[in-house]
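Of the protein chains in this complex, all but one are displayed in their positions.
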Amino acid sequence: MYHIISVLSLSLKRILFYISKAEKFKKENISYDILKNKTLVNIFFEPSTRTSCSFQTAMIKLGGNIINITEQFSSTQKGESLQDTIKTVTSYGDIIVLRHPQKGAAQIAANVSSIPLINAGDGNGEHPTQALLDIFTIKTELIKFNLDICSKDRNDIVVTFVGDLKNSRTIHSLIHILCLFPKITFNFINPRGLEMPVEIINKLNWHNIIFIEEVKLEEALKTTDVLYVTRIQKERFETEQEYNTIMLENKYIINNNILQHAKEKMIIMHPLPRVNEIHVDVDRDPRAVYFEQVKNGVYMRMAILDSILNQ
Amino acid sequence: MYHIISVLSLSLKRILFYISKAEKFKKENISYDILKNKTLVNIFFEPSTRTSCSFQTAMIKLGGNIINITEQFSSTQKGESLQDTIKTVTSYGDIIVLRHPQKGAAQIAANVSSIPLINAGDGNGEHPTQALLDIFTIKTELIKFNLDICSKDRNDIVVTFVGDLKNSRTIHSLIHILCLFPKITFNFINPRGLEMPVEIINKLNWHNIIFIEEVKLEEALKTTDVLYVTRIQKERFETEQEYNTIMLENKYIINNNILQHAKEKMIIMHPLPRVNEIHVDVDRDPRAVYFEQVKNGVYMRMAILDSILNQ
Partner (left out) sequence: MYHIISVLSLSLKRILFYISKAEKFKKENISYDILKNKTLVNIFFEPSTRTSCSFQTAMIKLGGNIINITEQFSSTQKGESLQDTIKTVTSYGDIIVLRHPQKGAAQIAANVSSIPLINAGDGNGEHPTQALLDIFTIKTELIKFNLDICSKDRNDIVVTFVGDLKNSRTIHSLIHILCLFPKITFNFINPRGLEMPVEIINKLNWHNIIFIEEVKLEEALKTTDVLYVTRIQKERFETEQEYNTIMLENKYIINNNILQHAKEKMIIMHPLPRVNEIHVDVDRDPRAVYFEQVKNGVYMRMAILDSILNQ
């Protein structure tokens, strides 16, 4: 049985396999009948346009079927355990995609599932398919600049993370994957109190991976190849004033002005949805690839679903 | 790119093309594989059984796929803009159907959409596909009485609108379409304060189209060919008593009693859902075609989807 719960269990070989498969699907850009008799059970206990629709689209393009379950419309309202829900839905499909508000829920669910299960986000835990579509985007975008992320014979690739580095499961998962590639260095830019968790810092130290904290955004941009921005949630601050002060200083907002400090050949990423971290004017900048990430998400999920269900 | 945002941009030729296509689909009454590899992204930011299901049914009958997005289950809850939602979902399908509570939202969405977009109702703005299914119903029902809505060599066709004429986007869109046909005259029957908007009145005056306001329902029925009824919402009145008085006087309620004043060859329409504007006894009257409108809605939407996606 092949579940995808955490990026930590993904080998570099497996990741590159998914990427090459996703590239193939993207190049062909057609619909298939491959999964004609397979059904995806899509369980979302939290709202999510992007991830839910992305998996649905992937399944549709492969010719498969979908059953959608949301919390407001399910037996958990009657007090059913997650395990019972999972054991039940294994009768309804061939693979489960689960989004759940609690960290660890995906593993608990996988433990009782007789069909493959994909973690589509478990609280502030992990979101492995987002990390996979991100690395797919990084690899294919950088190759356009003749930067091969797999090569050891090149200069360092600099990845700068901006925003709430403490709570972003997307960023944590992506860093774990990036650690598998050679010569990646990091900048971490975040409001006080939203620092990268100590486990990540320890891992980077252990592997002798270079990272710089408390660097200014303008400074970091000069060498950045990949700028990865995430939402800073108001609720994380003690007062709204504190939040407004930080945001008004534009320390963490990406706009055309600040991008004058960036290289010509670099990319700007965001897992979306965005609120105001990236100004809409930036959308027209050819370096902005966040809507390309959305597109790549469909192809990566096609690669994952096809790999697991056609084993 | 072909969007359907407003009836104002629909030519008579285009409307007749849709009608003839819808008639063909209705006559054949089978399922197709025409849109096998196409996906409709159905975004409903307001509840609607009828319009949402009608589009879904049309897509299913053409062999296509559907992805449903509702507000309570989307990233707008996280503060995402409508534009970002639209740019995102263009990766998920080949056409967007959008229902939104704000007037003008469909145009805003279409401006950033790289795939065709159909306005399925934007607040008190427009609802063009409802108007198209209505004109389809009017044309095909009247022809049974040898009344050709396109012909100039016939007597006037009298269309009587009853109900909340101020806020009904359905009626406004339909009037714009009816103005393209020759020799249509109107009766407007409404509670005080819910009059037809001045833009519509000005347009009718400009085109020298005859309309009568403040006519009594019994009087109007004597010459009416098409009686179009809409809901009168309680909330529009200052007091519930005011509402009750008006409704109890039966001034705006269609029942078998009042229909004794109507011609034998005429039709009774309603966009549905109805509350009590038309008594259920009327459902058995052969002149009542409001459930036929529902049926026609599917065929008209098949015509629209097929026309746009098979261009």
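Note that the chains are named A and B in the order they appear, and that numbering of residues resets to 1 at the start of each chain.
Heads up, the rule we're going with is that contacts are C-beta pairs under 8 Å (C-beta built on N, C-alpha and C of every residue); 3 or more make two chains touch, one makes a residue touch a chain.
Keep in mind that what you see is a predicted model, and the values were worked out from it rather than measured.
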Given B:Q56, B:N119 or B:T160, the residue that touches the chain left out of view is B:Q56
Contacts from subunit B to the absent chain lie at residues 30-31, 44, 47-50, 52-54, 56-57, 60, 68, 70, 72, 231, 272-275, 280, 283, 291, 294-295, 297-298
Residue positions on subunit A contacting the omitted chain are 36-37, 39, 41, 65, 67-69, 72-75, 77-81, 83-85, 87-89, 91-93
